[in-house]
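Here the complex is missing one protein chain, while the rest keep their positions.
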Amino acid sequence: MTAITLGKGVNMGLRAAMEADPSVIIMGEDVGKLGGVFRITDGLQKDFGEDRVIDTPLAESGILGTAVGLARRGYRPVCEIQFDGFVYPAYDQIVSQVAKMHFRSRGTITMPIVIRIPFGGGIGAVEHHSESPEAYFAHTAGLKVVACSNPVDAYWMIQQAIASDDPVVFFEPKRRYWEKAELDESIEPEGLFTSRLVKEGTDLTLLAYGPMVKTCIEAATAAQEEGKSVEVIDLRTLSPLDMAPVHASVRKTGRAVVVHEAPLTLGLGSEIAARVTEECFYSLESPVLRVGGFDTPYPPSRIEEEYLPDLDRVLDSVDRALTY
Amino acid sequence: MTAITLGKGVNMGLRAAMEADPSVIIMGEDVGKLGGVFRITDGLQKDFGEDRVIDTPLAESGILGTAVGLARRGYRPVCEIQFDGFVYPAYDQIVSQVAKMHFRSRGTITMPIVIRIPFGGGIGAVEHHSESPEAYFAHTAGLKVVACSNPVDAYWMIQQAIASDDPVVFFEPKRRYWEKAELDESIEPEGLFTSRLVKEGTDLTLLAYGPMVKTCIEAATAAQEEGKSVEVIDLRTLSPLDMAPVHASVRKTGRAVVVHEAPLTLGLGSEIAARVTEECFYSLESPVLRVGGFDTPYPPSRIEEEYLPDLDRVLDSVDRALTY
Amino acid sequence: MTNDRFGPGLGEVFGPHQEGGGPELIQLLTPEGERVEHPEFTFDLDDEAIKGFYRDLVMTRRIDTEATALQRQGELGIWASLLGQEAAQIGSGRALRDQDFAFPTYREHGVAWCRGIDPLHLLGLFRGVDQGGWDPLADKFALYTIVIGAQTLHATGYAMGMQRDGAVGTGDPDRDAAVVAYFGDGATSQGDVNESFIWASVFNAPVVFFCQNNQWAISEPIERQTRIPLYQRALGFGFPGLRVDGNDVLATYAVTQAALQRAREGSGPTFVEAYTYRMGAHTTSDDPTKYRVTEDLEHWKLKDPIERVKAYLSRNGVVEDAYYAEVEHEADELAANLRKGCLELPDPSPLDIFDQVYEETTPELEAQKAQFATYLESFTSSELSTSERAR
Partner (left out) sequence: MTNDRFGPGLGEVFGPHQEGGGPELIQLLTPEGERVEHPEFTFDLDDEAIKGFYRDLVMTRRIDTEATALQRQGELGIWASLLGQEAAQIGSGRALRDQDFAFPTYREHGVAWCRGIDPLHLLGLFRGVDQGGWDPLADKFALYTIVIGAQTLHATGYAMGMQRDGAVGTGDPDRDAAVVAYFGDGATSQGDVNESFIWASVFNAPVVFFCQNNQWAISEPIERQTRIPLYQRALGFGFPGLRVDGNDVLATYAVTQAALQRAREGSGPTFVEAYTYRMGAHTTSDDPTKYRVTEDLEHWKLKDPIERVKAYLSRNGVVEDAYYAEVEHEADELAANLRKGCLELPDPSPLDIFDQVYEETTPELEAQKAQFATYLESFTSSELSTSERAR
């Protein structure tokens, strides 16, 4: 048992995957000597060489486009996008090539590509460094999308994503990179595409992923002091969505609030609210509420704490749902 | 009064806008001599010259990126994306530059850019030519997104979009380009960002935009024969959404079905379902249902009629909602 | 450009750009069918090979004309004709070895032929029954790529994989491999294509960038994409660029062969501009009369890639006239089979698409599939669907 940070969890998971499978390669900007701007690939080029940990030219479309070719040749590229806001130049290769290749080839070609994206705000960064673009990918058939929320999941989920024969967009909550937890490698992980109940409750269900899981657990704890019993589910997988545990929970609590940093409109919350309503219509005592970033570009960092959903915004919605 | 096609409506609207304002320019692939692959810009280069109707090099990012510069210089570029599936190379310029410029400059810079995208399926085309990417843009703060569904709207809405000082992604239902209607230019158009009730009913509300409006009107008519009174709303604007008429309708009918060609998951239907449920919770007699493309890439055209929502699929959901 | 302070003027470096390809054009067989020498490149195969090329060219053109006819008769939704570009494709396609890999656009029907792909498999995409009927990995011929330029990055990545597999520069002719990336003149403007030049150059990847400059990108002439000869683009990225007569199958073979060999040996990428002309419409949906004059067409007809080979074979008595008849006959049969096969192409099952999205499908798709299956079953042959009634 060792205490590791979330960042270290990804790093250890990458190392384990590269040791287990020589076809696993890492590509990206500054992933080599520097070990990435967040040091997530720290030490990997030194140990696995420049052929397997590739410092690429500065072009995201080039990274994903060449990854497609490498995947077709039998490799399993793990592409690092340096920050959420820099994935867009690669959007065409991701949406039209990576996502569709298996379908276009009727299954003859697999695309075992992982796209690692440190996402979300809260680190006081400049523009384009704090975005939450997950919905752009979850709306894209052919991609699978997951988000880790803690060091242990980070360690296991990155390995599972790399082992997947389908392309996985892997979101890492950058502001949680330094959060610590004990890792016990002897405990078998659940499947990659499963949600997890992380806190039991009876009055309302909080649904979150990535950075907002911690916020929601804190909110649930605070609510408890006020005598409200709030259940929290870490969605973990955004595409596919693992709705069974969600529906079970909402049928029990009758109320749900979805929380994410991404702008509200057409964020994951909309899809989850729609599905929960379709499935649990007669169990709902209030509409599924959503807490998210506002429908504006990410603001200057001095006011990001106001922009981002926090303990109070979550509690506010919890109260609105409970008193609906 | 003249009968015009939807394609001609856009063409006439573009011409009117160029005559009214010399700063309006058209940019795109094959928009000049050829008049575009759908002939939407037919005759414009001949009449307004190569400086105002620009055949660009073959690169969508270049088209949008130079449009940003031209807009900053005081021009009003209308960019044609040849087919829906080819907008992705320009995604970075659209999402990080066009959409954010006004916000980043705290309003000192406007981006009066129109991005015309022929979208949707049903024309028997090859891959990448039948997609419905509207949600990718409606989720993006800083953009406005509209879709026309008939020749008269096409004529007015394109002019209103060009007159807008905010960037507008303008979706044209390519399979309806040849639909005809009478244009009476003396009738003042409604505002660009408004939904419209197109068929009254009392039992259920159908919500659609672009190509699906016609399908929904047909469905409502067919339902009528079976004694079901179905109301149809043409959303017209996807960002912002004009929900007031929608909520009014659903409060009346108590049931709603959203229809679009785009894949279900995180399509516009999810946002509309979530909002309607939040606003009309106690009026709803069944959950808002959604009919859309399946969560797969667009299929080979020989089965696109099965893939796309049609009269029967809409009626099937209408029945499910009515008998819920 | 010739401003001293801003030299070297391109003129000085490359010589002027001239009509017909200019002095830089590498040619080994004239339009009249005469073999000519080139200081750097020679065609090192015998007349038997040229005889074979003739057959390839004719068969390829016949596939193309038959497909065009099928489209006219409504059996294909659209077709992208290669008329006029047969030599560029056969010359480069025949230069490939088994272990090489080709990444085509949507127009490389001749290269597909060289890869031994049943022409029928090319029709699926255009008929709308699939998105390419061949096995890209087994045939070492990627699926057609419609998104302009995207495949050049795939090709470069694949080539980087070959490097990592130790399949480059070993000296073993059966092992050393290379990749050829096909793209058009218009594609050279896409960011992806230029990024692939950078990757290939920086990583010295074994890839040949084979650009068929057919002078047009739908309605846009080459001047909309570049103001200098295209092959010169490569110089800006640090690897060689050459312009070959794309209507000369011998020169195209010789140049591509040399470029591929260079790549296989580990000497890195080469840009080959095959200077040719799109004799037909962009696709069957296009109407070239709107944007180009017929004079050019007449002018290029004189450079027909097949006629010059025929002229060579006849003049040098390589074949009897009977041979032409033979090939014609074979082409007729191929065309007949192609047509027959096309009409028999089975439509895909709407339910299959759910299983093809992922290698490991999802509960969501399973559910959508099941729901859709039930829905389809709800239409018993007896009662027609409303839409069918409507029709």
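Per-chain residue numbering starts at 1, and chain names A, B and C are given in the order in which the chains are listed.
By our rule, a residue touches a chain if its C-beta (ideal position, glycine included) is under 8 Å from a C-beta of that chain, and two chains touch if they have at least 3 such contacts.
All values reported here derive from a predicted model rather than from experimental measurement.
S.K.: Missing chain touches which shown chains?
M.R.: A, B, C
S.K.: Which residue from B:75, B:136 or B:155 sits in contact with the chain not drawn here?
M.R.: B:75
S.K.: From the list B:51, B:184 or B:225, pick the residue that touches the absent chain.
M.R.: B:51
S.K.: In the whole complex, not just what's shown, which of A:48, A:86, A:103 or A:193 touches the removed chain?
M.R.: A:86
S.K.: Sort through C:95, C:122 or C:234 and give me the one touching the missing partner chain.
M.R.: C:234
S.K.: Footprint of the hidden chain on chain C, which residues?
M.R.: 1, 3-8, 10, 13-14, 40-41, 188-192, 194-195, 198, 201-202, 204, 223-228, 232-240, 242, 258-259, 262, 267, 270
S.K.: Residue-wise, where is chain B in contact with the chain that is not depicted?
M.R.: Residues of chain B in touch with the missing chain: 25, 51, 56-57, 59, 61-62, 64-75, 89, 92-93, 96-97, 102-110, 141-142, 144, 164-166, 193, 240-242.
S.K.: For the chain that got dropped from the picture, name the residues of chain A it touches.
M.R.: For chain A, the residues touching the absent chain are 29-30, 32-35, 37, 55-59, 61-62, 85-86, 89, 124-129, 218, 222, 264-265, 294-297, 299-304, 306-307, 310-313, 315-316.
Following the convention adopted for this analysis, only the chains that are shown with their structure count from here on.
S.K.: Taking each chain's centre as the average of its Cα atoms, which chain lies closest to the overall Cα centroid?
M.R.: Taking the mean of C-alpha atoms per chain, the most central one is B.
S.K.: In terms of CA centroid distance, which chain is the most far removed from chain C?
M.R.: Relative to chain C, the chain with the farthest C-alpha centre is A.
S.K.: So, what's the distance in Å between the C-alpha centres of chain B and chain A?
M.R.: Computed value for the inter-centroid distance: 30 Å.
S.K.: Just give me the whole-number Å value for how far the CA centre of chain A lies from that of chain C.
M.R.: 40
S.K.: How many angstrom between the C-alpha centroids of chain C and chain B?
M.R.: Taking the mean C-alpha position of each chain, the two centres sit 35 Å apart.
S.K.: Residues of chain A that contact two or more other chains, please.
M.R.: 61, 89, 92, 96, 103-104, 141-142, 241
S.K.: Residues touching two or more other chains, restricted to chain C: which are they?
M.R.: 130-131, 147, 191-192, 353, 356-357, 364-365
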